[in-house]
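Every protein chain of the complex appears in place save one, which is left out.
The chains carry the letters A and B, assigned in the order they are written, with residues numbered from 1 in each.
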Amino acid sequence: MFGERAAELVRGLHRAADGHLPAFNEDGIRQVLEEMKALYEQNQADVNEAKSGRSDLIRAIKFCHCSLLRNRRCVVAYLYDRLLRIRALRWEYGSVLPNDLRFHMSSEETEWFNQYKKSLATYMRSLGGEEGLDLTQDMKPPKSLYIEVRCLKDHGEFEIDDGTTILLKKNSQHFLPRWKCEQLIRQGVLEHVLS
Amino acid sequence: MDPAEAEFLAEKELVTVIPNFSLDRIYLIGGDLGPFNPGLPVEVPLWLAVNLKQRQKCRLIPPEWMDAEKLEEIRDQERKEDTFTPMPSPYYMELTKLLLNYASDSIPKADEIRTLVKDTWDTRIAKLRLSADSFVRQQEAHAKLDNLTLMEINTTGTFLTQALDHMYKLRTNLQPAESAQSQDF
């Protein structure tokens, strides 16, 4: 049946949970493109015959054209929906993606992703003063400024806001201003203890 | 809008604290605060009040309405009337939650207050569901929603507006198909 493979592309992606990125279906795309090529060539032949009087072919030609349009629509929908998922990954994981996700992207998708990262970085740098504004930070409303943290490794002395110094020793727990420890949390020195 | 954002907006509300430290007037971008003197009440936004309290630098004075007797009246009134009654604060739910979480020691009858506010909230959300239901059923184009708070609207609102969008899509799609010829085969 015409269009079956194209519909399967879309269905496959639809089955994957929201935000999940399945492996790029290169084979599926290739098959649809081949089907389109065959359909087009067949149709060209019919068009030529129709021109020389076979007016009974006109309906078949129209149908064939619709099939081609539908195949294109499915392929583009598949590719575009994947871009939207890849875009979301940038906001979820930052600019370096985990390996298993990168293996699910085609080389052209990686290229699109790199260009997207570049545009986004240029945009964010252009905001405000010299350093710009990193919009991938501050994703949630700031909550109580002091948070409970646990030390995951020895880090040594650390000066906090009110001038006092504390010793960040492995497994010790502290009650610290959030903005002071955000970076250490990202570096894996501290861990936020959720009460 | 998620509840954390409604809470964020509620944290701008002013509450009274009694500090145990001194500090000169402080010039924030959003306006001036203070001066702070030990034992003298001063108004600050809730975000600051909660922080000072966390660091044991102040005592919190609950807003006047956060009182079991007053809230009982409000609850009864809400149950009696079909429409939404005016609330003592546009952020009554968030304020109750935040203050009871961080300053329950300075609020008398904290448990009772928690229950009363929850009862009032439940009554209002039930009314909101009913009116949303009739709005959809009657296919209304406009509704007046006075006295509803941001948190209430955002609890039911997203669901309601999405449902209305879907219904609209279904209704406008009931038009003759564009390309009948491809259906012939």
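Everything that follows uses one rule, which is that contacts are C-beta pairs under 8 Å (C-beta built on N, C-alpha and C of every residue); 3 or more make two chains touch, one makes a residue touch a chain.
Note that contacts and distances are computed from a predicted model.
Per the UniProt record, the chain missing from the shown structure is "DNA replication complex GINS protein SLD5", taken from the list "Cullin-4B", "DNA replication complex GINS protein SLD5", "Trafficking protein particle complex subunit BET3" or "Ribosomal RNA-processing protein 42". The chain not displayed here makes contact, within the full complex, with A, B.
Of B:N51, B:T96 or B:T123, it is B:N51 that touches the chain left out of the display.
Remark: the omitted chain is touched by one listed residue; of A:A60, A:L79, A:L152 or A:I166 this is A:L79. Against the chain not shown here, chain B presents residues 1, 8-9, 11, 21, 23-24, 26-31, 33, 47-48, 51, 57, 135, 139-148, 150, 153, 157, 160-161, 164-165, 168. Interface residues of chain A facing the missing partner chain: 29, 33, 36-37, 40, 68-69, 72, 75-76, 79-80, 83, 87, 106, 108-109, 111-112, 115-116, 119-120, 122-123, 126-129, 133, 135, 137-142, 145, 159, 161-164, 177, 179.
Going forward, only the chains that are shown with their structure count from here on.
Between chain A and chain B, the centres computed from C-alpha atoms are 34 Å apart.
Only residues 4-5, 7-8, 50-51, 54-55, 179, 181-182, 184-185 of chain B touch chain A when the two sit together in their complex.
Within the complex, the chain A residues that touch chain B are 59, 62-63, 66, 140-146.
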